[in-house]
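Dropping the structure in here first, questions after.
Left out: one protein chain. Kept in place: all the others.
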Amino acid sequence: MMEKKNNKVSVICPYCGAGCRFELIVENGKAIGIDYEPDHPVALGALCPKGNSAVELLNHPERLTFPIMRERNGKTRRITWDEALQFVANKLRQIREDFGPDAVGFLASAKVSNEENYLFQKLARLFGSPHVDHCARLCHSPSIVALSRALGSGAMTNPISDLENSRCILIIGSNFSENHPIVSRWVLNAKDRGAFIIAVDPRKTPTTEIAHIHLMIRPGTDGILLNAIMAQILREGLANYDFIASRTEGFEHLKDKLRQIDIIKAAKQVGVPVGDIVITARKYATSPSSAIVYCMGITQHRYGTDYAASCANMALLCGHIGRSGAGIFPLRGQNNVQGASDMGALAEFLPGYVRTDDVEKRQNVAKLWGCDDLPSGGLSVTEIIGAILDGKIKALFVMGENPIVSDPCSAETEKALSMLDLLVVQDIFMTETANFAHVVLPAAMWAEKSGSYTNTERRVQWSPKALNPPNEAKSDLWIIGNLGKLLGLWEIPPQPEDILREINLAIPFYGGITPERIATSKEGLIWPCLDENHPGTSILYSEKFHRENGRATFVTSEVDFEASISHEPFSLITGRVAVHYNSGSITRKLPSLLRYTPNLELTIHPSDASELGIKDGSTVLVKTAKGTVETVAKVSSSVRQGSVFMPFHFPETNRLTPKDLDPIARIPSFKDAKCRLLRKDK
Amino acid sequence: MQSMASWKIFINPERCIGCHACEMACEQTHGGASNIKVQCAPVFCRHCEVPPCITVCYRNAIEMRNGKILLIKDLCTNCGICIFACPFGAIMTTTITRRIEPKEKAHRDVPLLSRLFGGKIFPKERQIVLVHKCDGCVERAEAGVARPACAATCPSGAIECKDIAQASSSKRIRTYEVHLVTHLTHREGTSL
Amino acid sequence: MKGILIRKDLCIGCRACASACEHGIIQIEETKEFRKIIVSGSCPDECKNCKDVCPTEAIIGEKPTSPQEVLFRLTLCRRCGMPTAPEPMLNFISRRMNQPLFELDLCITCRQQLMWEAIRER
Partner (left out) sequence: MKEIFVRIDRCVGCRSCELACAVEHSRSKTLFGAITEVPRPKKRVYVEYIEHRKVPFVCRHCEDAPCAKACRTGALTQDPVTRIVTHNPDRCIGCWLCVMTCPYGMINREEERRIAVKCDRCPEREEPACVSACPTKALVFAEEQEFTKLVRQETLSKLLPGYAS
């Protein structure tokens, strides 16, 4: 593996949001191995199992290599690029004439580069359709809404490596040992230095094993727990009153609400001993610098936005923000979900988090793009599926997404996709969604095109092109650029560097992240980076918050969280596994990863299992309002009594999940699913 | 630079998160067969300084070269005796199938079928159980990369390269900093 | 055409000869409790790969009467009951190690689990 004549190209890992970097060893146009970069700030060169499978992914035999057209009768035939793009352009123009521009939906992707997402949402909005969204809706849209309202921006406040300096780390709703493995290094370093680690998770996971105390809460009671902890902090007078006085507002409202909370009752509802809540409150409040690390366990709920807001409230209450080791760490799932949200590939946001209903700022962006106004009132991913079913949306352009597996209630999604007049899917594999597509466009992978990616700690890194895509596959930028040309939106398809310069103009906090600065540097720049010689800011809010008056605000939710507890037979928790990635459309195709978790398993508590007569390995029928799935049972005490766990990397899981949305962030409440179990005797 | 012998591949077992990244990295660096098996922490050759596997190997196919225990492929007969001499089960096996070039004289009598096929069939391939073990990434070390692939890729820092004495003293210092400091301040009444 | 004969008293049931025999004449079949070394057919005169590799020189160059089988009962692991290795092989190991340092009748997976189990009862 160590021959001298091949060349090593330093690329970003295409999987999770950590943004690790490694060297891809390329020999005459083919990836043959990887090497590690011990001086990269994110993870000192470490890679998780998924990162190590990069070569196998690049050389995968089943990759899409030429455009495919599906006829009316379902037969598919190979077509050329001109034919494909021409057909899509004509069909889109024709649908726009017949039903108007907002009859077309656009799904961007959190796995493509910033430039491609920027151009994609620009194409959609110049075409006239307000419906641009991507899967950040399904993961951290509550964080974007809640944190930007409370603090001014929805991103992580400190870099991941800064967790090493925390003296107390509260991990709530995150299983980073499996989903962001490199985070565990920094948390373990903190633990070695004497930090106190608290884990809140309805399941026992490798992450909760790191913690000193594990609050095994009843699923869906995160909000009650957070309020109880804050109430205890207030009752013991451990809040940081001068921080509250000098840098926040709206504290009175929260104080009155927290006064009424009876911590004993709350502990009973949450299902953890009161002592643990008191210890958590004291340790978090009294430690010199505390961090809150959270992920899907907080956001994918009916009240996800309120739970995320409670995390912000808790940090503000004790002043644990804006310092080394103190901050809020929402861990993003995909390698460029932070970048895609920054680029405005969201229904209610234009690039730089300009709200689409803010007419005055919207017109500035329109002026930049050379038109007078831009559409607003776009629908989110799940609402688009609903609109298709009502016949309002006729065409859908999907880039690098697999809604059938990642969206809730797949039966509805399948029905909707089959009703469309035009479904275009641009992906690297023939995914479940691509099977329904009229036109399938082969895309290049991350290492076969150059572009910038923003990881979860707001670090924008450039990933150069290491090798050419397999025969006819093209980079997403080439596809969108040429489609836009055919639609008459711009003359020449732009290069990544030109788009990045346009991004520097359009988004103030990307102002200084120019191609010249990041193309050669391995660490990249952490936004906000306002101009050419701005070094980037690794820790946010050290002086003031990104709000008009520079003060953060407490967001008190009027919602009665008790209502969210329901005592139906089983609560179904969906989540991730170390070796698989999101919809699994990539990792399920890689034998070196599939062998560790080959098939879907339902984890059930031993006493529930014996009650239903289920043994290890027996087949089980899982029933919810949305569907029924048959799977294999695994008996383990890693779940609470009365709850079961299923990883969502397999197509069956999201057949079961409910569709009711969080009212504000419109995120489906994956984690509030309820189900019934039946033993299926052979 | 301390001698290579004292530079050990050091495992902090309580840091292992069971993610199998080391197995995958080892597999890629050694052409498809991983020398690591993750149980509740990674298991691979400890490169012992008084190795039982060397004493057991009747063909001296296992050799200690500057701190690393290496299995010499062309001397090794894949007999599998050393596998049961290793107290940790760190010597591993992979079953491969290898083609047989038909030689005119060599044949296999198969009693059952002897009447039907005149008693001779010529098998096309055969199963071999290959014996392999961790070589401390000697190839990487010679190419100037100090750390073995598993230590380089381990996301949680469970596998590291440390000198024994340095590892022990860092543990002592950490014990002091984490546990003894608070004890001391109470006894003396001084706050550090 | 001469064949080979495995002396049952000397053979310890390792896999050296099966791996060395390029013509596939020596095959090994393994079940949960038995390992069977099957010698069938005759091999070219000049080939003596198996004789070179055999740790106990148990292979001699005489014409066997009929296809030969050597059967070994596999000792079962003390901790989990899975098969480990033939009895003579374990004796060969303890002989060469003058006094056994540890229990030989543990299978590989158990040894690996016991390596770290002292610290982490996961």
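The letters A, B and C name the chains in turn, as written, and every chain counts its residues from 1.
The working rule: a contact is a pair of C-beta atoms (placed from the backbone, for glycine too) under 8 Å apart; a residue touches a chain by one contact, two chains touch by 3 or more.
All of these numbers come straight from a predicted model, not from anything done at the bench.
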item	value
Shown chains touched by the chain that is not drawn here	B, C
Listed residues B:G18, B:P52, B:G80 or B:G136, member touching the removed chain	B:P52
Chain not shown, touching residues in chain C	101-102, 111, 114-115, 118-119
Sites on chain B contacted by the missing partner chain, in the whole complex	5-6, 8, 10-13, 46, 48-52, 87-88, 164-165, 167-173, 175-177, 180, 183-184, 187-188
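FYI, only the chains that are shown with their structure count from here on.
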item	value
Cα-centroid distance, chain A relative to chain B, in whole angstrom	37
Contacts with two or more other chains, residues of chain A listed in rising order	none
Where chain C touches two or more other chains at once, by residue number	122
Residue numbers on chain B that touch chain A, as the complex places them	15, 17-21, 23-25, 27-29, 139-140, 143, 145, 147, 149, 152-157, 174, 177-178
Sites on chain C touched by chain B in the complex	1, 14-16, 18-20, 22-25, 27, 40-44, 47, 53, 55, 66-67, 84-85, 89-90, 92-93, 96-97, 101-102, 104, 107-113, 115-117, 119-122
In the complex with chain B, residue positions of chain A that touch it	1-2, 33-36, 38, 43, 45-49, 51-53, 55, 177-178, 181-182, 184-185, 188-189, 192-194, 206-207, 210, 578-579, 592, 596
